[in-house]
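The complex appears here without one of its protein chains, the remainder shown in place.
Order of writing sets the chain letters: A, B and C. Residues in each chain are counted from 1.
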């Protein structure tokens, strides 16, 4: 680390990878994006031409062993996360990894052990909603006790229907993680973050009324789960892939003295249109738009954890619990029964 | 008056006349609508078949001299208002008259004298917005001092564009009262009601960008007036005939400690539609819809003034001032100069 | 029935009874409220002095056998509903009964048989939300197919916290019907009305974080149920007794092509207050305020069903299903298991 600037290598330059890479390059003054790793040639070309990365790697092991690199940012396919995290930690690097931590409980426990074995390296998971200005503002209100104690939380995560046709095509050839692992992991994390409580049991329902062909493919378009948390607090999850009006992420926090709603109506910006439809608020259309600031803020936090030697506010346990709850929802949906989380 | 029920005769059964007549018949328990007067045969047929009026008159003088009638409700063309009010008062009847009081200052002064000469008869002018639940709620907030002292009021009154084509046809054959007398009289009354102050001087602008043919017809589609009131309070009027999203009546009251907005966004009801346009609040489309309750409430108030022997909260002076300000705006628009109101 | 006016007797003049009675007297032109029945003297005094009822009864049987009476409106305690309905039908009267139909399945089946045995008499249950202008507007949008097919509905019914202290006192002495029967019956009816589907199974959760003393009393403050309907449509119910901001009734309808929200944010009227708290929309505080129009409209419909000889749009089966689902939620909450509805 020279001049307090952290040298970073990124792995994975797909859609989200490029968002992170550009933020690392242009928006985080304390970070130097010097390296990129991918098995896809065009992604390495992008790293050289657009990101001005000095070093590009086809082999992840090579990158994590490069001495110049201080930290690794992992935006590869989910199934690779656990293995790549462990390797980077063992090579002495700080690690930022996109969610989900993984989809396999055993592998995630291995990561937990690896993180514990390297207490001086930052490990952070990309639950970026915690860094969204609106969620942070809500968290402060909750922490000041202004809405009393939380009794119920309701979280929506529904993708825009524009992506639906291509998702059906995708689902024909490969398994998604299932509706709840795909869509609800962020919501599960929000419920744990705001309430400070763990999930105990869940019951999930789903249907494919909009896309009946998904039934055969074993996937789900619209789903909901009712969740019992510690102290009988209640969590409601609604997940879907077919929102007509855009990318719908909404959170409600009901407390004994008041309630909060975050993104109750998905405003895109501050413009209101009045035309022959009525009074219209345009809506956010996708996650890069909705969470533009959050993606920058989480990487800024990552750099500060490294520079200040403080541990990450998002831990490996957060990742494990998020996946466990999502898998329990999936199992409940499959078997139509109440499923215990731990 | 038998059993505390007031016998009412109505004159004029056009669009608004029928609204009043049906409210009188079905919604105001203390009123008996027994008579109707019109020069139009089909309106008298309507009075017999739909309103079950026992008596119908072609001649207004006959109706006001009918001994059974206690009160007259005037919904005839504006130019007839003053004369009909005076006749009814002289015949000993209570009088409710639709706005505007008139368009001729001299005639209105005559009405004022007639009202003064019959202090035991109720005279009430139909500034129904004062009876709208939202305006009443706002008035209570203002009167409790919760927004401090009023410094500025802004009032919009814009008709839906659906009516525009037929208005252009109408304007080819006859003179409307002009944009401000047509549209702003209610707004002028609201400013006087909320501030308790009179208008001192106005400057008005207008254009016909949407309907240039109105230029030749000497009428105006969109206009605005800046108004100086007593104590330098400020009034802003925006009037128009071409609102794309519906009937737009909006009022803002800025005080030294806070502000109120009434009907800031013209919600039609409590439904929100989320579709590929975004988040939509449907809007009110016309005055009978928007002011449905107000039209009932004002007639209820009229009946109570009569039964309780209390004077009307809306006076002939309110009518005179409303017209004076509207005429001053029209004159200002015509001559492009600041016009004093009194 | 004289002159097409229906002579009505009402039983029960508590809070809601008086609302109905005043509407019958003043707002429904085709109805003559001539009689009232109550075991409470002060209620009969009210009937005479305020409602001008010609006849008052202490004995229900006497009232239903009065030959002058055409129809009975039942606003008595829920446990009496079934018996009173049957008696009135057998006496040849039309019947309007407040919700819930009852809390005992067997009794409700008896009512069903009585209704079937008197096909020419109107029987109507007071699910007044179906007559709220906003719900009616939403129903038209759904019926026109504008949001596609319904996949999920979410319904909130939460009483204002003002009533909470008195509810705790009440619960010490007597059993409420339980949270879901108390609060969710209207929501269950809305889901059945909008989707046209029946409930299959439910899982309910609850807590008393705001009022732990309710645990001992065997009642619940905040609850939620996840419900599977026919065709795997999903219903979410949230019920509570402790809303800080007022009377919170909210409904969301997610369809394959769009969504609707009714009363998403509980606007009281069209006023927006801007003060040092921010931008505030005042909220409805109780059901008489929120559903003022619906209470009138449902009685108007009742009178039209009678006069036109058409059957009620709300049937005894609607009442039975509503109670069955609510009882299933209660059972699920008690036993923490998924409960089938039929």
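Note that in this section a contact is a pair of C-beta atoms (placed from the backbone, for glycine too) under 8 Å apart; a residue touches a chain by one contact, two chains touch by 3 or more.
This is a predicted model, so every value here is computed, not measured.
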**Study point:** Candidate in contact with the missing chain, chosen from B:16, B:152 or B:307
**Key:** B:152
Revision key, fill the gap. Touch with the missing chain holds, among B:38, B:259 or B:303, for B:259
Practice item. Just name the one of B:32, B:222, B:297 or B:312 that touches the chain not displayed here. Key: B:222
Review point. Can you list where subunit A touches the absent chain?
Key: 25-27, 29, 133-134, 137-138, 141, 146-147, 257-264, 267-276, 282
Practice item. Can you list, in ascending order, the subunit C residues touching the missing chain? Key: 244-246, 265-268, 272-283
Point to revise | Residues from subunit B at the interface with the omitted partner, ascending | key: 147-149, 151-152, 154, 203, 205-207, 209-210, 221-226, 228, 231-234, 236, 238, 240, 242-245, 254, 256-259, 264-265, 336-338
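Note that in this section only the chains that are shown with their structure count from here on.
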Point to revise | Reference subunit A; chain at largest CA-centroid distance | key: B
Check your understanding: Between copies subunit B and subunit C, are the contact residues mostly the same numbers or mostly different, with half as the line?
Key -> same
Point to revise | Chain centre separation (subunit A, subunit C; CA means) in Å | key: 42
Exercise for review: Please work out the Cα centroid separation of subunit B and subunit C, and write it as a whole number of Å.
Suggested key: 38
**Study point:** Interface hub residues of subunit C, defined as touching at least two other chains
**Key:** 147, 257-259, 264
